[in-house]
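Heads up, this is only part of the complex; the chains shown haven't been moved.
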Amino acid sequence: MTHQPDPLSDAHVAQSLHLFRSQPPLVHCMTNDVVQTFTANVLLALQASPAMVIDAEEAAQFSAIADALLINVGTLTHERRDAMHTAVTAAVAANTPWTLDPVAVGALRLRSDFCQQLLNAAPAAIRGNASEILALAQHEQGGRGVDSLHQAEAALTAARQLAQKYHSIVAVTGEVDYVTDGARTLRVTGGSALMTRVVGTGCALSAVVAAFTSLPGDRLVNVASACRVMALAGEQATQRASGPGSFVPAFLDALWTLEPEAER
Amino acid sequence: MTHQPDPLSDAHVAQSLHLFRSQPPLVHCMTNDVVQTFTANVLLALQASPAMVIDAEEAAQFSAIADALLINVGTLTHERRDAMHTAVTAAVAANTPWTLDPVAVGALRLRSDFCQQLLNAAPAAIRGNASEILALAQHEQGGRGVDSLHQAEAALTAARQLAQKYHSIVAVTGEVDYVTDGARTLRVTGGSALMTRVVGTGCALSAVVAAFTSLPGDRLVNVASACRVMALAGEQATQRASGPGSFVPAFLDALWTLEPEAER
């Protein structure tokens, strides 16, 4: 039953990124306080337009205008939960694809209940680490905070189940990323350990995933391409950086100039 | 009736910046979540003191102590609207000049209604892109988010009307900035396209405009000087940057060392 993951081809990544840059999407980000600036700068470096609109009424108006919506529960409050719920409902009504980043789901109740509830609102994509995807699929108690206690491989079965049940694309990211629609699975390599020493690389990846769900064509390939774009930029930035501080500007510069076809 | 915009002289910029650095203001910023850090660092690099106080009661206390107040509606909520309203009222009572950044006004209802309401509280300055200034002046439906759909030139008439009606200084910023008090208009050139690929350059400019409204002398010249200081630093940073990532540290360094008189 379980198919082997296929590698994502460089040609597909180049094609998706080219498409992305030729029609940069407007991405409505309802994300956590800690990563908003970095998330916006990542999207801007890719030539997309980020917009952080958070009031319930305004968010509902805006998610209908935007090309994609990101929901990240990192610094959830009851008020934000309600605003996010309203925005998701409006996005679904307007056919705006929306992406879930279930930060630290499993460990904390408010966000765990909310993420389970949101699964029924047809997310276009879900992006999490192995712990989070396992918790989401199995109602399992997850890790302490955002660090992944499980390897991405172990969460692959859970990801496939989640993707099938909710007709979504699920990306389990870690040292290797797996992106699945339940039937097909793509394997994405790259990135660097230094990326885990900079806050927001995972959250910004979810925003890029959200942005790539707005592209026409094969959404599985597009979401996997989003993962590969971030991994490639991470590799380039790590080569130029002296630590996690100089990584950040180098990473944004790499996204700005990235040419996936020239990589190999 | 309409006067031609005059260029802003380098000598005026140098004079305003010298005055600014010799008595650096304390700037109370009630701004959006995405740009708070960058805004604070921009003010600090110019030797000013930023303070982000957001609770209604504390904000009212603080805006009476501060030298200037910034209101930026980028991530408005009902609660923040009320706190901002209280702060503006206290600022007006204490003769603290306050500046409005009407982010994405026109497109979204809560902020549009609030900005219209705030216009009656005598803003010392208003800083927006062409879409925002048009929306504010004409109750027109504006752009999608923060990108400007109109050229700054097209909004100049709207800016003059707004400035006259509300006795304010209005800055319409874009590739070229126009700063007007309704009768006189100054033209500010400079900056770079890379500045639009970094989140918060416009919002931070509004904070710097707010800071410069606290200076004695001709407020029109002072606000235009704030625009020119940011444009100059943007040009210098663009020369040193490899992309939007390395732009940020280079920009703050440029603000720190800026000597407008030595430029030409």
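By letter and in written order, the chains are A and B; residue numbering begins at 1 in each of them.
Just so we're on the same page, a contact is a pair of C-beta atoms (placed from the backbone, for glycine too) under 8 Å apart; a residue touches a chain by one contact, two chains touch by 3 or more.
Here the structure is a predicted model, which is why all the values come from computation and not from measurement.
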**OP:** Count all the copies in this homomeric complex, not only the 2 that are shown.
**Re:** 3
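As a working rule, only the chains that are shown with their structure count from here on.
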Original post:
Just how far, in Å, is the C-alpha centre of subunit B from the one of subunit A?
Top reply: 33
**OP:** In the complex, go through subunit A and note every residue touching subunit B.
**Re:** 26, 33, 36-37, 40-41, 44-45, 47, 49-55, 57-58, 61-62, 65-66, 79, 248-257
Original post:
Quick one: in the complex, what on subunit B touches subunit A?
Top reply: 32-35, 37-38, 74-78, 104, 107-111, 144-147, 196-200, 241-249
